[in-house]
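Inspection log for the structure reproduced underneath, given as structure tokens.
Note that one protein chain of the assembly has been removed; the remaining protein chains are unaltered in position.
For reference, chains read A, B and C in written order, and residue numbers begin at 1 within each chain.
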Amino acid sequence: MLAELLQFLVSGLTVGAVYALVALGFTLIYNASDVVNFAQGEFVMLGGMVTVFAFAAGVPLPLAASLAILAAVGVGLLLHRLAIEPARGASAVTLIIITIGASIFLRGIAQIVFDKRFHQLPAFSGADPILVAGAAILPQSFWVLGGALLVFAGLWLFFERTLLGKAVLATAANRLAAKLVGVDTSFVLALSFGVSAAIGAFAGILITPITLTSFDVGTLLALKGFAAAMLGGMGSPLGAVVGGLLLGLLESFAAGTISSAYKDAVAFLVILGVLFVMPQGLFGRRSVERV
Amino acid sequence: MNAALPPRGAPLLRAEGIGISFGGLRALDGVGFEARAGEVLAVIGPNGAGKTTLFNIVTGLYRAGSGRILLDGANVTEAPPHHLAAAGLSRTFQNLQVFFRMTALENVMAGRHLREGSGLLADLFRLPRTRRDNEATRQAAMALLDWVGLADKAEIPAGSLPYGALKRLEIARAMATDPRVLMLDEPAAGCNPVETEEIDHLIAEVAARGVAVVLIEHDMKLVMRISRHVVVLNQGRLLAAGTPAEVRNNPAVIAAYLGTHGAAEASRGSARDNARGSARDDARGSARDDPRGDAHA
Amino acid sequence: MSLISVFRRGLLGLGTAALIAAPAMAQQGQPIRIGAVLSVTGPASFLGDPEDKTLRLYVNRINAAGGVNGRPLQLIVYDDGGDANRARTFATRLVEDDRVVAMVGGTTTGTTMAMRPVFEDARIPFISLAGGIEIIEPVAPFTFKTPHTDRMACEKIFADIRARGLTRVGMISGTDGFGQSMRGQCQRVAGPAGITIVADEQYGPRDSDMTPQLTRIRNTAGVEAIVNAGFGQGPAIVTRGYAQLGIRLPLYQSHGVASAQFIELATPAAAEGVRLPAAALLVAEQLPENDPQRRILIDYKTTFEREFNQPVSTFGGHAYDGLMILVEAMRRANSTDGTRLRDAIRATRGFVGTGGVVNMSATDHMGLDLSAFKMVEIRGGAFRLIGN
Partner (left out) sequence: MDAKADAAVLSAAARPRLSARWATLLVLAVVIATIPWFFPSGFYFRVAALVWVTALAAVGLQILMGQAGQVSLGHAGFVGIGAYAMALGPKYLGLDVLLCLPLGAALAGVIAFLVGRPILKLKGHYLAVATLGFGMLVTMVLVSEVGITGGPDGIRVPRAEILGWRIRGSETFYWIAGGALLIGTWIALNLQDSPSGRALAALHDSEVAARTIGIDVAAYKLRAFVIAAVYGAVAGGLLALMNGFVTPDAAGFIASVEYVTMVVIGGLASVPGAVVGAALLVLLPQALTVFHDYEHAVLGLLIMLFMIFLRVGIVPGLAALLRRRA
């Protein structure tokens, strides 16, 4: 029984860590711009696919992974420069549709540049599961969790300890005020796209040895990441992390104990339940209506 | 007007012992007022005194932590805003809440919502009832736009109207509900003297129609000129209440809010002839810009 | 190309001009138009992509060899992305606008069933590449199919399980059309086959971890074998999870993973010992020299793999079979008339394809029996034919 629960826990945390990373990407861009970037899943896809193809072409894995992150960051910056920046001042919903268009576009390009098949990547440190209290844990799960932890810690340091991080926070809190005190909000926005893309690609690289990848893995991840971000409270990095992990755990425990056919339904019902009690998500900013 | 006061009627709107806290901060504590038909009641006080919060509680947007609100004798403390509106309570906002996507006319037409009874089905299928409603609403709204001097701007999207016009548009929209109590949150804030004077007129007319007007205003001249009764808030508490003259001379009010300069302004404002003539020159002398007044915020 | 001209081409009937897969050639006669609506993208692209590639490749080869009845073939392919509504629209387009004489395609049972009425109404032969038994049962006059049905897959698997002396099965199925259809058929034939399904778990086609479901199956009392109904990457993840949890029960996959790519995705170590029913294509080289299919299979396999540099799958093979059955029928009928073509397809006897030897009739629009299915086991990273 304990082994079983531990198995669900590890499964949930591993998948949840990826949701959390996607949700973090959503949150960073949202804070800088109010844009919900539905192309966030495509960064994850790029991370996995570029690594797979570079690795297959004989590039050593660490280098292939770095290439993938660079490629994703490049795409993220281009997305900001060519699609978001020209539409500056448009309504949030217009910007969201632009990111949906971007997501379709990136998927379309990926199916040409790469192919339409699934691909795998060897696990970073072997595929032999480690037995912990009767639960079989893949070494790659530790990579995913450790990698996610690294990103969370890095972001925390960035926000808490650097001037640039403060500038990003200031922009998130009040764009106009940040601009008035001399923050280059346009740069902050570009930075958010770059960092979000890097985080997404990083998640894609870590998870591919477990989940495989293809040109269209992004859609579902974006969906789950978005739900996780909402559960945690849009705009809160802590919320994104908690929301992602919680969503992963909900799915795995629902699949293992309630119904595998309706595990996503269980997860969504819990999200709805949370939102009815806390309409701003778990860690969202609760604001009194200012009139 | 101050010289020969007509007898006062029964209070139409009564707030008693209103209190509310935001995250441990006591924003309002035991505040109350009475508004009577045909009178203007001014609520004044430095920024952060809790004036708008009081309005938000009375109009049902916030739920009071304590106290009760009586509208025409009925307890409406827990009533949602749209019920209060139906009971005859209407308001404007300090931070404009104009319907920016609509034209000026549509803004006021929306204000006639309570006077329209066509129902959803009639609206969907454009039954005669809806057409009659539309026509009646349009006429009433045009009349109100005309009253506030915006008839020629009827078809202009509200988003492209100048600030002063929007202030008047909000008053027209609030009046479109045929209110018995009209609550105005800084109706003249940010307006130039000419616009302020226009609004001054409008308020006087509203009161003359028998509506109880409750007013938050920083422009002390305006306050002193048109209000029958003044309530002064400071840091969430009632500091003083009384006629403009009483309040103006209340030492506590002077110390906390008006300052000597403000008191001088207020006395000038109450001298009606003087105020009309010199409003333009003295625009910058209003309490809003008084450094001492702001210091209390 | 401006958007307007795209619209004009797409909407004013000129669109087909750009879709011709046939190379320009000096042959007499108008080209024979053959349509295909395939799920080249979307959740079933695992199936649709090799089908698309196969059809294009072989139409070119047939044309290079002189076409059919002295006329070149013209292939018109539309991608429905796995969406039944889009498939239906493209089917109408093929019939009404492109005026095709026959259709090879329909990657999934869902898209096939949505398109079937269009071709039935137009009396145009429609050879589907999907597995669902409802496509041909009851028989619709103009609708055929080339792959084995999922019912056959279940029967084959259950027979093998029984042969091992086991009866209690835990099922894990994808919630995609393929998985659900096969799950339903397996439930139907389990009783008659002497099998009891004691666990029934499911996973989304895009799920990334199936260990919770597998843990549940493992902990179900009395499970003796596990059957995974699904296609795409799901079964590969199931197989990995099965290995991760160290489950020792026999694991059966379906014909929905019948491609060397499955072994690669699941990793050879995890896939070791997995059995599945599949067309003989996967084990072409292991067939006896005198097997009638051997030559055809090896020929298709080498042709496809040389052209596209990716492992062959039985799905592309189904497209090959469909195209060849159609072409043979055209030659026999020497006509492109819908009803005559249909009669000729129905008269297919002893056609040797990648899926088996096909014998159609008025009551059997598939023409395959269980013998066409081979039980294979993955050993040492390759498919091995096991005793038939």
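A few notes on this one:
One rule holds in what follows: a contact is a pair of C-beta atoms (placed from the backbone, for glycine too) under 8 Å apart; a residue touches a chain by one contact, two chains touch by 3 or more.
Nothing here was measured: the structure is a model prediction, and the numbers come from that model.
Here the chain not displayed is in touch, across the complete complex, with A, B, C.
Of the candidate positions A:36, A:137, A:151 or A:206, contact with the hidden chain is made by A:36.
Across the entire complex, the residue among B:174, B:188 or B:222 in touch with the chain not shown is B:174. Only one of C:109, C:239 or C:267 touches the chain withheld from this view, namely C:109. Although one chain is not shown, part of chain C still touches it, namely residues 3, 6-7, 9-13, 15, 18-19, 41, 77-79, 82-86, 88-89, 92-93, 95-97, 108-110, 113-114, 117, 121, 132, 134, 175-177, 180-181, 183-184, 202.
Where chain A meets the missing chain, the touching residues are 36, 83, 86-87, 89-91, 93-95, 97-98, 100-109, 111-112, 219, 223, 226-227, 230-231, 234, 261-262, 264-265, 268-269, 271-272, 275-276, 279-281, 289, 291.
Summarising the interface, chain B meets the missing chain with residues 59-61, 80-82, 84-86, 90-91, 93, 97-102, 105-106, 109-114, 116, 118, 120, 122-126, 130, 133-134, 137-139, 142-143, 146, 151-152, 154-155, 173-174, 176-177.
Keep in mind that, in the parts below, only the chains that are shown with their structure count from here on.
Shared contact partners of chain A and chain B do not exist in this assembly. For chain B, the chain with the farthest CA centroid is C.
Separating the centre of chain A from that of chain C, both taken as means of CA atoms, is a distance of 35 Å.
The set of chain A residues touching two or more other chains is empty. Touching two or more other chains at once is no residue of chain B. Within the complex formed with chain C, the chain A residues making contact are 4, 7-8, 11-12, 14-15, 18, 111, 115-120, 127, 129, 136, 138, 207, 210-212, 214, 216-217, 220, 252-253, 255-257, 260-261, 263-264. Chain C contributes residues 40-42, 45-46, 49, 175, 201-204, 206, 208-209, 211-213, 215-216, 219, 232-233, 236-237, 240, 243-246, 261, 264-265, 267, 269-270, 310 to its touches with chain A in the complex.
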